[in-house]
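I have placed the structure first, in the form of structure tokens, so that the comments after it can refer back to it.
Every protein chain of the complex appears in place save one, which is left out.
Lettered A and B in written order, each chain numbered from 1.
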Amino acid sequence: MLTVWAILIDGLIYASWLFLVAAGLTVIYGVMRILNMAHGSLYALGAYAAASALGWYYNGVGDQLWIALAMIAACAVMIGALAGVIMERGVLRLMYGRDEVLMLIVTFAMLLILEDVMKLIWGTTPYFAYQPYAAMGRFNIGVLTVSGYQLMVVGVSVVVGLALWFWLERTKIGKILRSIIHDREVSEAMGVNVRRMFTITFMIGAALGAIAGGVTAPIISVVPGVGVEVIVVAFAVVVTGGLGSITGAAIGALIVGLARAVSIHTMPELELFIVYAVMASVLIFRPHGLFGQAVARKI
Amino acid sequence: MALQKSEIMLVVAAAVITLLSFAVPDWLAFTTTLAIASAMVVLGVVMLMRAGLVSFGQGLYYCIGGYAVGMGGRFLGITDALVLIGMGVAVTVALAMLLGLLLTRYREIFFAMLTLAFSMILYGILVKSQNLGSTDGFGVGNWTLLWFDPEGGKGSKTVLWLATAVGLAVALFLNRYFGSAIGLACEAIRENEVRVEYMGMSRRQILYINYVIAAAIGSIGGSLTSLAAGHVDPTMAYWTISGEFVFIALLGGTGHVAASFIAAMIFIMVRTYAVELFPNSWQLILGTVLLLIILFLPKGIWSLFTRKRRVAS
Partner (left out) sequence: MTEILKTEGLSRYFGAVVAAEDINVTITEGEIVGVIGSNGAGKTTFINMVTGYLPPSAGTIAFDGHPIKGLGPRKLMRKGLSRSFQIPQLFLELSVLDNLSMALSASEHRHLEMLRPVRTPERIAAADEILNQMGITQYRDEMVTAMPQGARKLLDIAIAMLANPRMLLLDEPTSGVSTDEKHALMDTVMEVVKRRGLTVLFVEHDMEIVRKYVTRVLAFASGVVIKDGPVEDVLADEQVQELVTGKRQQKPTEGKNDTQDETQKGGA
């Protein structure tokens, strides 16, 4: 019984993190049909920004937990949106209308550039920002102890998910975005400013990636390359759920998160494969993921 | 079958490299060997690109080829280079035949990301394998080539000759292959899959064969690299290495087999200097050049990719 609870809680925590990481990737793909390989770099940017801000803050400025958390959020959103707008306006805009797979290579080029830009700014020594994690302590749930910070990550993930849902389903911009997802050409003909919507979408997707990194910064040591591993896992989650679907990303994150927790508690040596095993077995039966839709083709 | 013009050209190039090998310093011979070995993996990427597919996971087979050489010597006591290369190819073909079943169902970003995921699984396995040296990898033992025993196996000239000979064979084969029925069928799939089926051909069968051959050639490249470098480590399967192969393939273009060899040589020479001069900016340069190629050399290098959208009625 204990193991079952441990699996559920660990699975939920990991799933929340996965969802945070995957949300931006799937939003951008859903609207723009671009699989952003540089998403992991945005994650790393968020992590670096949060870690250096926290380093500055705890180094004599103050030690209020809520200020620290607010700083993580603010820094991540700002740097993510800024990087997003530069990438979209500066690079992607020149390439619209090209093949999806070419856009993938373009974002790969941006990933390479961002990785080195981060090395030039932050160097190669690790950054630590463990203070918020330490400050939030640990809670006992039955016989299990869970870190307060990780419970907060679950909360952040739920809030982000709900906000995205509200944004896409209940706001005017969301309606316009859904019309673009449905049929870009018709929306354009109806007077939708698709380019502006793309900029907004990319900024939000990028900010989501940076938030994921910022939130994770206190749990890890921020070093060059943290983002590169993230993109592969995020892709697995998003594909499992169905590329471009928020619900899919949430379900995919839950499945992958729980599967990984089961593996860690029962067969730890399989931890790494389980993510891909889930993805591969879903794809064998549903080639476009659980919530993905095949593109209709006519002749 | 008379020799074509480009076949003569390839043979002459191989002969020139072999002759020059007596005159050049060891480091240049080594660089050239690495370039030839990389070019083989790149040719695999090019084969897939001609079919409209981008693989971000060709490092999988590059790594298998490398580790087969290392492990064959270490655990089985095999020293003959050709046997070691053959082992890598055998393992690669077996795996590619399995993965190909799944991968040939996918195109575009799905194909790209799935190939990436598979190579990362191998990376993960190797990192966790303590007896294979984990992240550090391990040294490749001494090897022999037929009746030669090249200076304890590390002879840079011998491995260059081997690479040149194998590279020539692969280049001659692919030169034929690209102009053959199946080579053209791959391009046909890139252009219009509906028509391919309505000509009575199986897309999946063609892509499958193409994928397996591309993997086998990639494995040979990995084997040659490990014979030359005398060391293997898990980064061979890391996806940024696969990304470099995609970069070289784009640099050279898909027009001719020789392009991959030239591009690989340029890439490795530039990298040698760039990494020394700007250790933290190599990827920055790479990314920028990649964007420039895509922006300003779309035809020739990219024209084979801009797959015409299938017209919807």
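Throughout what follows, a residue touches a chain if its C-beta (ideal position, glycine included) is under 8 Å from a C-beta of that chain, and two chains touch if they have at least 3 such contacts.
Source: prediction; values computed, not measured.
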Open item on the list: Among B:V11, B:L28, B:I182 or B:I285, which one touches the chain that has been omitted from the display?
Closed with: B:I182
- [ ] Just name the one of B:L28, B:I209 or B:L297 that touches the chain not displayed here.
- [x] B:I209
Open item on the list: Using the document's contact rule, name the residues of subunit B that touch the chain not shown here.
Closed with: 1, 173, 176-177, 179-185, 187-188, 191-192, 194-195, 197-202, 205-206, 209, 303-304, 308, 311, 313
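Basically, only the chains that are shown with their structure count from here on.
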Task: Contacting residues of subunit A [partner subunit B, same complex] - done: 35, 91, 94-95, 98-102, 104-106, 108-113, 115-117, 119-120, 124, 228, 232, 235-236, 239, 243, 269, 272-273, 276, 279-280, 283-284, 287, 297-299
Open item on the list: Can you tell me which positions in subunit B touch subunit A when the two form their complex?
Closed with: 52-54, 56, 102, 105-106, 108-110, 112-114, 116-118, 120-121, 124-125, 128, 194, 239-240, 243, 246, 250, 280-284, 286-288, 290-291, 294-295, 302, 305-307, 310, 312-313
